[in-house]
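Report on the following structure.
And now, chain A:
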Amino acid sequence: MAAVGVIVNPWAGKDLRRLHAPTGHTPDAAKVGILRRVVIAALDAGASAVLVADDVSRIAARAVHGIDGAALVEGPGTGSALDTRRAATSLHDAGCRPIVVLGGDGTCRDAAMGAPDALLLAVSTGTNNVFPRFVDGTSAGTAAGLVAGGLVPWEAVSARAKQIHVEVVDGHASHHDIALVDVGLIDAARTGARAVLRASSVRAVVAAMATPASTGLSAVAGRVAPVRRGDDGGVLVTLDGSDRLVRVPLVPGTVDDLAVADVVRLADGQAVVWTGPGVLAYDGERDRVLSRTATVTVSVRRDGPWVLDVERTLACAVRRRLFDRPAAVAPLAKEGIDD
Partner candidate 1 sequence: MELTDEQLLAMHRSMIRIRLFEETAGKVMETGKMPGFLHLYVGQEAVAVGVCEALRVDDYITSTHRGHGHLVAKGGDLRRMMAELMGKATGYCGGKGGSMHINDLSLGMLGANGIVGAGAPIAVGAGFRNKYLGTDQVSVAFFGDASTNIGAFHEAANMACALHLPVVFVCEHNMYGEYTPTNKAMVIADIVDRAAGYGMPGVIVDGMDVVAVHEAATEAVARARRGEGPSLVECKTYRYFNHHGIQNLGLKYRPDDEVLAWKERDPIFTFEAKLIDTGVASRELLDATWAEIHAAIDEALQFADDSPFPAEDQMLAGVYS
Partner candidate 2 sequence: MSAADVPLPDPGEREITYVAAFIEAVKLEMAADPDVFIAGEDVGAHGGVFHTFDGVQTQFGERRAVDTPISEQAIIGLGIGAAVTGLRPIVDLMFMDFVLVAADQIANQAAKLKYMFGGQAKLPLTITTVGGAGLSAAAQHSQSLEALFCHIPGIKVVFPSNPYDVKGLMAASVREDNPVLFVLHKRMLGQRGAVPVERYEIPLGQARISRPGSDVTLVSWGKTAADSLVAAEQLAGEGIDVEVVDLRTLSPLDIGTVVESVRRTNRVVVAHEAVRFGGFGAEVAAQIQEEAFDYLDAPVGRVAAPFSPVPFTPALETRYVPDPARIAAGVRAAVARPLLGR
């Protein structure tokens, strides 16, 4: 099958942070538009079908309305992250390569949890958008359609992403969690409204991707020791009352002083150990509450989802004259991915 999958996170871009800072709001109307552009372009570029996961806000239904070749795939409809995870599993199982994900870092993480070997094309509509790319839906859809239709071989334009593994042992319970961009140890007792707002509450961060242009927890690393998508390993930043104050946009539209005590480059697989109490934040959201006796082992490995590079895919299509009518398929040059 040559199908493209699409997942939209209805909650992305609407959380608490908008009260705290001039963080942008992504209304459904914008998501409907992006999604519809993805679908139209993907079908045009060569996808035989576009399977779109239904969502509680009916964004998908509104976006595909009246388009032949697009079909809704029902999910659990819980209105929670579970919907994204299940959708990733079922679209991946249905053979969708790639799955286009509309959301921010948190949404991509949920998709990766649902389908660890998926080929993702992440389009940012979230709050912190380090993992996904800012790209128009039309371009994203075109790239997705070219790959799904086999016109551009996915291996040539994709790379495996890194992933942060978190092993938590807390009393009798143990958990294995993942994150794609950053994991933070937060001085808090509850997950609450999930976003991390207070700079002084951040005790430590491990980032797999961090540039000086990042926002969110990964910006802590991005502004002292950047680590790129293509670099192996990650970086650990520990914060306390030290003298090195660094200006960090923890929430888009805010800049705070963070007291950086220690910066350590982490090799692929190198373990960092933390202890509770506190709350672990994954890709920007407070997620797991740690008791005093909890131990946490964090490492960065290149075993995350596959990520499709839109620019490369389109460039490849140009070289192969796939946009010409009738399409003249030119020989494929060797492609790699780095950035």
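Everything below uses one rule, namely that a contact is a pair of C-beta atoms (placed from the backbone, for glycine too) under 8 Å apart; a residue touches a chain by one contact, two chains touch by 3 or more; residues count from 1.
These made the cut because all candidates are chains of the complex that A comes from, given by their letters.
Just so it is clear, the model here is predicted, and its values are computed rather than measured.
Undergrad: Considering only the touch criterion given at the top, point me to the candidate in 1 or 2 that touches chain A in this complex.
TA: So the chain touching chain A in this assembly is 1.
Undergrad: Please output the residues of chain A touching candidate 1 within their complex, sorted ascending.
TA: Residue positions touching the partner: 10-11, 14-20, 25, 27-29, 56-59, 62, 78-79, 188-194, 197, 289, 291.
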